[in-house]
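Shown here: the complex without one of its protein chains, the others still in place.
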Amino acid sequence: MTAALRWTGLGKLISFYRYFAFNGPRVTTASGIVVLLGIAAIRLYYLLADVVFPAYLVAYFVLVIAVAVLASVGMVVGGRPGVTRVGWALGSLVSLASLVVYIVGRSLGLPGLPQLVGRWDYALGTFSMALAALFLALHFSVLTGMNIAYPQRRQWHD
Amino acid sequence: MGTSGSACGTDRVDTTDTIRPELTVLHGAQKDRVLQRVRRTRPRCCACGGEDFVVGDALFLGFLFLDEEQDAYMVALTCTNPACPVPHSGITLHGSAFLAE
Partner (left out) sequence: MRVEHWVNVLFVTLLIRSGIEILATHPKLYRRNDSRPGTEWARFTRKTMPTDKLYDTLDEEESYSSIVSLPGHKMLGMGRHWHFVTVIGWILTGVAYYVLLFTTGQWHRYLPYSWSILPTAWNDILTYLSFRLPPLLPGEPLDGIQKLTYAAVIFLLAPFQILTGAAQSPAVEAHFPWYVRLWGGRQGARTLHFLGLVAFLGFIAVHLMMIGLWGWAQLNALMILGAVRSLRFAFWLSIALIVAIVAVHVAATVWSLKSPRSVQRALGFVINRGRLGLLRPMVSRQHYPPSAISPEHRVNGKPPCSDTYKVMAVHNFVDWRLEVGGLVENPVTLTLADLRALREKQTQRVLHNCVQGWSSIGEWGGLPMRDLLELVKPLPQARHLCFLTMQDNGRDEPSAEAEGQFYEILDMSLARHPQCLLAYEMNGAPLPIKHGAPLRLRIENQVGFKMAKWIERIEFVCEYSGIGEGMGGWREDNVYYDKDLSV
């Protein structure tokens, strides 16, 4: 394993990554919530736009909105680490789903929406992908210890 | 454990207004325990050869000084010989040896 890390340069990258640590639990959680609500807001915009979507896609948009809002609430409610961890996990789930669905839709097509194939030139879609990637990166940083999320506190005793 | 000589000077009286915060003021029983330890080793004053000392305050060394063990204290000793040219010295002891109530 160490040999693989060394040869691929991944070991150096991991070592470099471990030099960074931040102590902003409220800022981290607030940023995550803002990103999730951004993802939800974009789906809400789709629902309210003057476009007719297939029923399954409408259900998907509603689910994304609901899970994103639920995840946001879970990330702050009660101050219990177990609940907030579930909130973050839900947030990553909805971010990953939105990313995958968008990429699949634009590359392979979605049932009833073949006209989406190759249509990458959609600013809101690109922005939505960026938000999803940002949340996944943020959660990764929390899981790996670079960041901490509310209600955790840093134990930097020195 | 050991006895150390003082730097210089002949002042016997602490002329500063306040005891510095790093020092622990010892009470009777603690001072007695220190004296017992001192007498066990029968030290002599480096300056005058005297064998009697008065015990003063203690300085916790373990945190501030890298070369000291964790529980080390320096306890102030003053030679009782009024003619001693260098009366101030000290002894390094473990806190457990004299601080216990």
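Going by the order they are written in, the chains are A and B; count residues from 1 in each one.
To be clear about the criterion, a residue touches a chain if its C-beta (ideal position, glycine included) is under 8 Å from a C-beta of that chain, and two chains touch if they have at least 3 such contacts.
Keep in mind it's a predicted model, so treat the numbers as computed, not measured.
*Asks:* List the chain B residues touching the unshown chain?
*Replies:* Its contact residues with the unshown chain are 4-9, 11, 13-16, 18-23, 56-59, 61-68, 70, 74-76, 78, 88-90.
*Asks:* In terms of residues, what is the contact footprint of the unshown chain on chain A?
*Replies:* 18-24, 120-124, 126-127, 154, 156-158
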